[in-house]
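Note that this complex is displayed minus one protein chain, with the remaining chains in position.
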Amino acid sequence: MADQFQLSSASLDALFTALQGDGRRILAPTDRDGRTELNPVQTLGQVARDYVQTALSAKETVFPKVEQLLSYSMAPGQVELVDAEPRALPTVLFGIRPCEAGGFAALDAVFNWDTRDRFFNARMEQLAIIGVACTRKDDACFCTSVGGGPGSTRGSDILLTPAAGGFLAQVLTDKGRAIQALAPELFAPAAGLAAPLAEVPAAFDHAALTARLPELFDSPIWDDQALRCLGCGACAFVCPACVCFDIQEEADKKAGRRLRAWDSCGFAMFTLHASGHNPRPAQGARWRQRVYHKFATYPDRYGMLGCVGCGKCTRACPVDMNLQEHLTQAMAPVES
Amino acid sequence: MTDTFEPKITAFVCNWCTYAGADLTGTSRIKYPSNVRVLRLPCTGRIDFMLLAKAFARGSDGIIISGCHPNDCHYTSGNYHARRRWMVYRNLMDFMGIDTSRITFSWVSAAEGAKWAELVNEVTEGIRAMGPYTEYQELAHAGVE
Amino acid sequence: MDLIEKAEQLLQSGDVKAVLGFEAGTGGTRRPAFARRPGQARRLVFDDACVQNLASYVTRKETRRLGKVAVAARPGALRALLQLMAERQIQEQDVLPLAVDAAGQVAELPTAQAIEEHLALEPGPVSARDRELLDRLGKLSRAERWAFWQGELGRCVKCYACRNSCPMCYCEHCTMDCNRPQWVPVPSHALGNLEYHMVRAMHLAGRCVQCGDCGRACPVGIPIHLLTFNAEETVHAQFGQRAGASAKLDYALSTFRPDDKETFIR
Partner (left out) sequence: MSEQNIYLPHLMRIAAITDEAPGVRTFRLEFVDEAAAQAFAFRTGQFGLYSAFGEGESTFCIASSPTRKGYIECTFREVGRVTAGLADKEVGDIVGFRGPYGNIFPIEDWRGRNLLFITGGIALPPLRSVIWNCLDLRDQFGDITIVYGARTVNDLVYKAELKEWQERPDVNLVLTVDPGGETPDWTGKVGFVPPVVEQLAPSPDNTIALVCGPPIMIKLTMPILRKLGFAPESIYTTLENRMKCGVGKCGRCSTGRSYVCKDGPVYTLAELGQLPAEY
């Protein structure tokens, strides 16, 4: 059980000051131009209120949408390679939801299961997460169906739960304790207090789903479900657990750089061979890959799901490819 | 600083009129600034809007686009088609906040060597007064972690 | 006859293989739905919350494979269907557009002419809100517009939801996916985003039916439809035609008039 404390809003604001005094930037959900999105903040007052989720996920703090892997210069018969050092700033991610905080483990699983990805790791090392538990939910949320919950501590270094006059704080990790140590006087003892959380009823049993997927591979439901899928990458790009990336070259005659950028298995181009052959030629196969990668491959390879139930994909989808609903349907394929 | 600023200007010209006109400027020994890099294309109809975008992205401070006068196109109607596209593109660029005053469109015939020199002079001085197109050139490095 | 009855009838008779319409989605929204069997027609709804442009499905190979489809079409979809006919991507007999009136009654629009006549009764494509946005941006200084679009496009992650939701973006090989040459950088950095949206707007100039679906599709809320709207408005103002007005429209940028009027060529 983690150490539990109480923080008034004023204390939390003071903690923001202490964090910045320690040389850390704070990224938090803000309401800017009518959109809830992560931005640098200085004070608690700048943090969005009453939000359920940001549109994009917090993965961009450790896995930016575009990052440089290397650069080089060229002359006849010569190439000078320049290694790229990730620009990893000491960062506190404040106010993300427990589901998203849990997503970093899924990223880590892929980036480090074999060789280690320096770019991800350098940024991860500099990142501390102060999550805020959910007292509200919306129709896209399904964290409890995938092993999470509105008060899940997984992935957070400190988890705050809104309570009267401020927050309950669970200090969970060494990184969390290091933050606490910056201003220990702000953390008042609060043993035994509790705060109400959002109610998110579970919609399906993820273990049963994982067990069932192998036999459903050739089922027509994937093609059926994917009929309305437009094949864009919105779901993958907003997903806190989607890791797939592209490597792109940009150069002129004298110099160039190699960049990593987000990619999506939903794009037809993703698997297209130079010969024109495409192993996943239709959207149904690509949609199935998305589902299977998260709910069959991840559990098999990494012992966890590749989905945290945040519902960002559902909210981002222009045609409402509701993931929870589709998975529920996969568990009980009854259609007239 | 502005004293040392030499504008980089890219000119996209058609092969049949403006290129020949610029050639005439030279053979007529009319002097004009050397800030212009001339890129010859078969016809103004070939001057894709992306060429303009690429010129700015690669560091041009100003752009000249020039071809045959209406009714004089070597391919009959390439310049008419081009004109339509420029009308749309110029509005769009302005709407996106791109500085269209850095782009000069003109018709320069093979006989108008003097007009070419005059045009290049004016554009060069105009761009020199505006200064480098830093805000666009900075894009090339922005947005990469 | 209401939409559900109509859909049941069409599917029962085999006149169409699917009815493309809307059904209830997450949190009170509406979403595209394919009714492929008479029993599925009950799911269909049609009201002002139905916003997506269903015409973007008719050129998809997954849809074409089904056979002829009926489309419960809003005006934006109808304009897109006409424009697709003008661009020879579909023929009259490939699709059966269905118009639903305020009372929920359905009319078949089996010919281009029927669509054109139906659309003639509809208000213009640009909503008052978008008109106001366009005007407001137009009144800003150039530097302010630059700052506005840089702020907005900086949010773009190049998920291509705008492209893929667009009924007119049917190209099998989009120039964004071609790399010889690589015209537009693939990554969503500042230049990649600016050039992508510039190309998208230009490729839709004279073809954009101004349904605004691209802007609606954007997961980060960029009003990117304003870019194609701007290009389309220029085409309308300068060349006197609007995409989606007729199945026999020439592409504004592949034609010309010797007396096209401009003010900027020296």
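For clarity, chains are labelled A, B and C in written order, and residue numbers in each chain start from 1.
In this text, a contact is a pair of C-beta atoms (placed from the backbone, for glycine too) under 8 Å apart; a residue touches a chain by one contact, two chains touch by 3 or more.
In this text, all values refer to a predicted model and were calculated from it rather than measured experimentally.
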item	value
Touching partners, among the displayed chains, of the absent chain	A, C
Residue of A:36, A:91 or A:248 in touch with the missing chain, whole complex considered	A:248
Options A:69, A:105, A:221 or A:331, residue touching the unrepresented chain	A:69
Sole contact to the chain not displayed, among A:7, A:84, A:127 or A:310	A:84
Where the missing chain touches chain A, by residue	69-70, 72, 74, 77-79, 81, 83-85, 110-111, 113-119, 121-122, 217, 243-249, 251-253, 256, 258, 260, 263, 265, 270-275, 277, 279-280, 285, 289, 292-293, 296-297, 300-301
Touch residues of chain C, complete complex, unshown partner	179-180, 182
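Operating definition for what follows: only the chains that are shown with their structure count from here on.
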item	value
Pair sharing more residue contacts (C-beta pairs) when A-B is set against B-C	B-C
Intercentroid distance (Cα basis), chain B paired with chain A, Å	46
Chain B and chain C, separation of their C-alpha mean positions in angstrom	34
Residues within chain B bordering two or more other chains	143-144
Multi-chain contact residues (two or more partners), chain C	187-189, 192
Chain B residues touching chain C - in the complex, by the definition given at the top	49-50, 53, 57, 70-71, 77, 80-81, 83-99, 104-107, 119, 135, 139-140, 142-144
Chain A contact footprint on chain B (complex, rising order)	58, 143-145
Residues of chain A that touch chain B when the two form their complex	64, 66-68, 86-87, 252, 257, 259
